[in-house]
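All protein chains but one are shown at their positions in the complex.
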């Protein structure tokens, strides 16, 4: 299983029946595959969909129906379409139970930086800032480190923030980490990793609540 | 013809084909009667209608369809229904060509006071303030004087304003008066009145552009 | 797996609504007023409520019943022109009434629903309405700060709903319902017809299910919902 699939599979477990969910860009396609069949959940897409389904069967794409990332989804029974103002009213108005976002950096206090590397990378803001700031629960899905092996989970973000103190949980290919009042708390370990590896690849102190590595839930 | 009918009939002449119009409370029923059959005009009602028609035939009233005054109208071909936020977006967003409102007082500079008599009368604001301030053209339809015979057209309003310098034209049972940069200009006289009567019943100076009373257009 | 089903009993729907709460109520006159929910609410004998509604219905109807029963301390509204009973109560200081221009009331509610802090408007800027308002300059022009308005509860009336909570309104019964359905912590909808999820065209949903928490069916179109004879123009 690729690291992307591993993250998506674990992320899908965070989704509870009846919730309104935004899966961010990129993740939807993968996470949808891991949701139980007929899970009663309403997937929100920024471009004006509530009730997004799995990716279309090839050849059944509808030119009038994309998700916020440009892919062609199905919609579920009970879906609705609306304009961009109403779409973000769902987000900012407190009706979005959980949002998933990728990131460049995330800090131990829950700060998130995922939209700009000054002078290098700035494709814009999109809906991420509103999702980060206003979702009732924000889960970051990301590789544990950059391609160069640098930690993405840090004591403080070095990049301009997307939103302050907004992250609730971080899911990587190696670990599940919660942002708590006391700091970052390691909750689960991937089957392929060790406690040492996770600690070494994390750029901030981890609260490790289990005596032995073997005590950790694995995913 | 009652004075109300006289005012409504003259007001109906202000409506041009293709326009978006709000007829205010009370006037709609009457003014609609004087619009040419199949006049291509879109009547707006604050409670969420564009394309209001004449009052319903008795017995054909629809419990889900009233105008802003509570009466039961028909709708015309091409009508649409919408919520209250969108309804006033039409008004404030500059899409309302002409609004008609009644009044308590109107001043020579176009100030309007029609919503409150402190300590005596204040049923609320309704949509009048927005209609007054934002319609592209505001026409006041009113009796020339109060029931006690006091002038309603004044040098200055004595009551709290609805909106400043908003009135374009005043239509009463006696006269049509325009608000101009130079002051109030008498445009038309009712058939039943004299120039002297109108001047005497108007509480502000009138610019009288015709030499003789006989030169005035009559309505 | 179970489908999402928000259709519950009236008792469940009103559970937890308490005295001192703020309650938005849809409707403009009779159309869109949730009379069935209001009737059930009136029976709960609450007090010190703050109500938010375009008007106060007419005496003996809708929210006027709650106001006349002294359940309401404050009313945030646009106009009381058709309710002399409530006007009298206002003049006798039996109820506090806050008036806003109708479209500004709508925008304040919508702003609450849209998660904004407020709006900036010039409506009423030259009137006594601006007296207690914060004024800022926007592009060289004065604008009043109007705060977003939210409530603990919203009661709305729909023509049709599906079990998931998607709502459709009809004709002039739409009015404040869609924006109030966005702007409360608990949104309770009554519907004249409840259909299976999937029967409403996704392009024709007026209020998406995400905004609706509880749904009840109207068992009977009672007299209050019907044409008001006093407003029928006899020709």
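So that you can tell them apart, the chains are marked A, B and C in the order they are listed, and the count of residues begins at 1 in each.
Operating definition for what follows: a residue touches a chain if its C-beta (ideal position, glycine included) is under 8 Å from a C-beta of that chain, and two chains touch if they have at least 3 such contacts.
Keep in mind it's a predicted model, so treat the numbers as computed, not measured.
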Among shown chains, those touching the left-out chain: A, B, C
Contact residue for the chain not shown (choose from A:163, A:184 or A:198): A:163
Option from B:78, B:119, B:149 or B:217 whose C-beta touches the chain left out: B:78
For subunit B, residues in touch with the removed chain: 17-18, 20, 36-40, 42, 44, 50-51, 75, 77-82, 85-86, 88-96, 134
Subunit A residues that touch the omitted chain in the full complex: 25, 29, 45-49, 55-58, 61-68, 70-72, 81-85, 87-89, 91-92, 116, 122-130, 133-134, 160-164
On subunit C, residues whose C-beta touches the chain left out of the figure: 107, 111, 114, 116-122, 134, 136, 138-139, 141, 143, 145, 147-148, 168-171, 174, 202-204
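As a working rule, only the chains that are shown with their structure count from here on.
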Starting at subunit B, fewest touch steps before arriving at subunit C: 1
Centre-to-centre distance between subunit C and subunit B (centres being mean Cα positions), rounded to whole Å: 29
Length of the line joining the C-alpha centres of subunit A and subunit C, rounded to whole Å: 36
Distance between chain centroids, defined by C-alpha means - subunit A, subunit B (Å): 56
Residue numbers of subunit C (touch at least two other chains): none
